[in-house]
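With one protein chain held back, the other chains of the complex are shown just where they sit.
Residue numbering begins at 1 within each chain, and the chains themselves are lettered A and B in the order written.
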Amino acid sequence: MEDALKIGGKELENRLFIGTGKFSDNRLMEEAIRRSGAQVVTVALRRIDFESSQENILQYVPHECILMPNTSGARNAGEAVRIARVAKASGCGNWVKIEVVPDHKYLLPDNDETVKATEILAGEGFAVFPYINPDLITAKKLKDAGAAAVMPLGAPIGTNRGLETREMIRILINEIALPVIVDAGIGKPSEAAQAMEMGAAAVLVNTAIATAQDPAAMAAAFDLGIKAGRRAYLAGPAATRERAEASSPLTGFLGRE
Amino acid sequence: MGYYDDVYSRYRNFDFDTFFRNVTAADVPAALTRERHSAEDFLTLLSPAAGNHLEEMAQKAHHLTVRNFGRVIFLFTPIYLSDYCENQCAYCGFNVGNPFARKKLNLQELEEEARRIAETDLKHVLILTGESRQYSPPSYIRECVQVLKKYFSSISVEIYPLDTEEYGELVTAGVDGLTIYQEVYHEKRYDQVHLAGPKKNFHYRLDAPERGCRAGMRAVTVGPLLGLDDWRREVFFAGIHADYLQNRHWNVEIGLSFPRFRPHAGDFRPARAVDNRSFIQALLASRLFLPRAGITVSTREDSVLRNHILPLGVTKMSAGSSTEVGGRLEARRQPSQFEIADHRTVGEMKETLLQKGYQPIFKDWHTV
Partner (left out) sequence: MKITVNGTKETLSAPTDIDSFLQEKGIDRKGIVVELNREIIPQGDWPKTVIGENDSLEILRFMGGGAVAWRTH
């Protein structure tokens, strides 16, 4: 496979991860997943509601996709670990996305608790994908803890604001020897392309697809944006010039020896 | 695990000559424009082809350095504690085979020397010894540190390699920096120039910087002694060594230095003398590859060169140096480890820096 993303013990061809929240209809979601070409689909664990009959979402996820349960709802490391173990018991594999979100106003993650949960779950053989506020020290600790990737947010969940945290994500990409998957905040395919041009390994998109007027068409557009950004990254963008004028020579003293 | 297994071994059998030959004129600007440089870019910047792009490299290195460090130069001075040595390093004045009466400072002499250095405003000293566990054991070095602590806020060591625990004891005693040069990164060449003595153990020395990091050193500096083997390859191995340490021990300030071979007592002549252009290329390529690393240039280099390279990426310089034991005392002169090329006093050095628009820094931190 050319330019495969090796991650969590698997090789992926497609670098769009797709989330399953906020779709108005499961059939729309299924079509969006298919059109996106995504090979990784995140799902949440929830208590069954006995009052209303609910369809099993797994029926609508193409069976060739890797399911990545998230620990949404967890407010601390202990809860995240518990949810991850429960998810694994359902027999859907060993991938887990750690979300520890005690903040209900902006839905921002708790990095410290995320590191703790990652240490425990990586030790139990999970491929751990922690969702974090983009912070270098946290990312280094996650690397040491055995994370399979880091998933920094581009902007708060659901805001569609794009790469507001660009500089911090750039630092993670430069410094962390793990795939960096930009998660949350990406609102448009052009923003996903920018993340990929910077060297992100993949992008996770949910709200921007699920709440588009035509989710399936938007999913296809994200697929193209991510592919374009990835190709641009591999092609090596030319540098922008900081200054046009020539500055005074710094090596004139050397002459021609 | 460690630098050798994780990084060095990947390049041990690498065909550097072919790589360098195949670097084209177009490869250099391409490598230069990237915001972040891979190990391969670093090699490209060290290639003969990149030698024609020194000015562009210098401009970028200058801007990176100003952005990361500002216009400041950190000053320190070496203190040679003892020239007893069991090693036979072909290139060194302290070689056990050089017949001269060895000397070791007693604590009174050290205190006198410390007092004189402190009068020059310097707050950071680097203490050095030859390798002799008999005459300059770690316990002696710790006693010296107790004396020096009264005069200086930062004490680094450049001594024979120690175990992690011994480094930890030095840290507890008040040492915060470790400088240890591999001298030669090329394994076979290393064996050839280290004729006898404990220093023959290539791996023990190679792992010493990481042991220092583990033991809690605040700053660790590595580097090759330029002139003993092909400088491009040597600088490459030192650069990826620093990169490895930076990634693995990110709370330690990792630095690089490229001492060039200088004449000394004995008749060794460098196999691969490094000219100024090459030296500058090594400096620039390293700054570009490691934008955040400290780079030290000692008084092995002369005042003209040291003035010119201020904007190119240097962050630390020694000043008012003596490379002989008790060199600042009136006592009988000892042979020096190597000949100094920049004889300016600390005051003169400070004056020059200010004139050139650089701020001399004597103390960048204080232990509490």
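Here is the rule we go by: a residue touches a chain if its C-beta (ideal position, glycine included) is under 8 Å from a C-beta of that chain, and two chains touch if they have at least 3 such contacts.
These numbers come from a predicted model, not from an experiment.
Every visible chain touched by the undisplayed chain in the complete complex is listed here: A. The chain omitted from view is touched by exactly one of A:43, A:128, A:182 or A:254, namely A:43. Note that of A:107, A:120 or A:224, the residue touching the chain absent from this view is A:107.
Within the full complex, the residue among A:22, A:161 or A:188 touching the omitted chain is A:22. In the complete complex, the residue from A:10, A:34, A:85 or A:143 that touches the missing chain is A:85. Touching the missing chain, out of A:40, A:122, A:157 or A:172, is residue A:157.
What chain A contributes to its contact with the hidden chain is residues 19-23, 26, 29, 42-50, 54, 56-58, 67, 69-70, 72-74, 82-83, 85-87, 89-92, 97, 99, 101, 104, 107, 157-158, 206.
One rule holds for everything that comes next: only the chains that are shown with their structure count from here on.
By the touch criterion given at the top, residues 30, 33-36, 54-55, 58-59, 62-63, 247, 250, 275-277, 280, 304, 308, 311-312 of chain B touch chain A in their complex.
Within the complex, the chain A residues that touch chain B are 140, 174-175, 177, 236, 238-239, 242, 247, 249-251, 253-254, 257.
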